[in-house]
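A single protein chain has been omitted from the complex, and every remaining protein chain is retained in its original position.
Right after this comes chain A.
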Amino acid sequence: MGETLKLFGWKVSPYSHRAEVALRLKGLKYEFIHEDLANKSDMLIRYNPILKKIPVLLHGDTPIVESQVIVEYIDEVFDGHPILPKDPYERAEARFWARFIDEKVRPQVWMSCWTDGETQKSFIAQAKESLAILQGRLEGKKFFGGDSIGLIDIMACSLALWFGVMQEVVGLNLLNEDDYPELCRWGEEYRNAEAVKECLPERELIVGFFAPRKDRIFAKKAPVYD
């Protein structure tokens, strides 16, 4: 299939990064189309009418949406670096942890940053438990995927960069080396991996997004783009 690959994304978004890193792991050529989320393009809305979100992968004329769906699609269509295991049980296990990250770890860490008082304490307690559970899954390996990056690593990317930046901006010290030495070690391995380095945003870009919008994000408990 010699069809072109285009990725509608936004460098600040970890979801966009997930799609990019999968493309790069497979050594694929693609065009990155930057979306201004305060001003979504007609093309984005055309290709993702239901959710109107990035990332959107356009393979030829075919749009694929939702970061994990995109990653699995890339893995199924293109040869090269395997992202999911071949064995059905191991695949189920990888998908379980991907879901755990998206349904528990991410929202709990997010809300720990953007709430205060008793609410924040409760989220922090939940996040701590989830981070500990996730760390346990590493079992001293280089990556969640073993020797090489797999689905869980890609889905956990926020922990390698974004969480650290966000917690600095809000003055929280949740994900640190003392409490989570293995996760922090993993984070460094992830950031230094070849395919990741090529598409990881600069810290300053992420700070530049969060810092000026702190109060508004705190009020909404969700990102604001304008």
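Heads up, the rule we're going with is that a residue touches a chain if its C-beta (ideal position, glycine included) is under 8 Å from a C-beta of that chain, and two chains touch if they have at least 3 such contacts; residues count from 1.
Heads up, the rule we're going with is that contacts and distances are computed from a predicted model.
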Should one name the undisplayed chain from "Signal peptidase complex subunit 2", "Short-chain specific acyl-CoA dehydrogenase, mitochondrial", "Probable glutathione S-transferase GSTU1" or "UREASE ACCESSORY PROTEIN F" using UniProt, the answer is "Probable glutathione S-transferase GSTU1"
Contact with the hidden chain, among A:I64, A:V109, A:L131 or A:I217, goes to A:I64
Among A:I45, A:A92 or A:A125, the residue in touch with the chain that has been omitted: A:A92
In the full complex, chain A touches the hidden chain through residues 50, 59, 62, 64-66, 68-70, 72-73, 76-77, 88-89, 91-92, 95-96, 99-100, 133
